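The other protein chains are all here in position, but one chain of the complex has been omitted.
Showing chain A:
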Amino acid sequence: MKDAFGAPQSLLVLGATSEIALATARRLVARRTRTVWLAGRPSPERESAAGWLRALGAAVHTVDFDALDTAAHEECLGKVFAEGDIDMVLLAFGVLGDQAHDESDPGAAVRVAQTNYTGAVSAGLICAQALQEQGQGSLVVLSSVAAERARRTDFIYGSSKAGLDTFAQGLGDALHGTGVHVMVVRPGFVRSRMTEGREEQPLAATPEEVAVAIESGLRRRAQTVWVPGALRVVMSAVRHLPRGVFRRLPM
């Protein structure tokens, strides 16, 4: 059950090895979270993340989950919700892909889209239904600032996140008044394993900063969270730039 500041007692992370998700889980375990479910593909990283959270004092369970295997979502997530109430679901899985390579390999591009969008739609709907039956809970969806405007350098990733972002916004409206809260988180460039080796962009954030923003968003029951907050202003300007101008921007 969440407390008055939106701090959950049980957390389900979809995408167990996401650095943002782990930073968030760590912060929440320091507050009220006692049970953490880590859902992801079996891997040594998942186990080490589980061990790391256990050392902080949480009861951690791992569950096998593959975003691409949408047929199995219902069963594996159903198992988690059958074990007890989940106060917060953090939908954190996603892949960046390699834009230059993927443009010439449609199969790889489709995999990015399926992971980031199709997998998330399936998992998101299942979780939303379960949360609605509980009568409370938060669904936190990690979108991206790339979802706001297509860029030459990452439009395959950006388009999949744009789909996810729109889906999550609509889901939030559909669940308004049911006690379930859907929050869309739009981080900018995050320094993490996923972006390793890429050129850093202005207004970059760390996974820790994203976690702080998620925690404060939960407290406010925010619907959209930008990390850093200044991106909200920047992107509302960028959104309206004529394409000719936007294309020439060095980004």
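Just so it is clear, a contact is a pair of C-beta atoms (placed from the backbone, for glycine too) under 8 Å apart; a residue touches a chain by one contact, two chains touch by 3 or more; residues count from 1.
Throughout what follows, contacts and distances are computed from a predicted model.
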{"item": "Absent chain [UniProt protein name; select from \"DNA ligase-associated DEXH box helicase\", \"Ferredoxin\", \"FAD-binding oxidoreductase\" or \"ABC transporter permease\"]", "value": "\"FAD-binding oxidoreductase\""}
{"item": "Residue of A:Glu83, A:Glu103 or A:Glu133 in touch with the missing chain, whole complex considered", "value": "A:Glu133"}
{"item": "In chain A, positions touching the absent partner", "value": "1-7, 9, 31-32, 85, 133-136, 177-180, 219-221"}
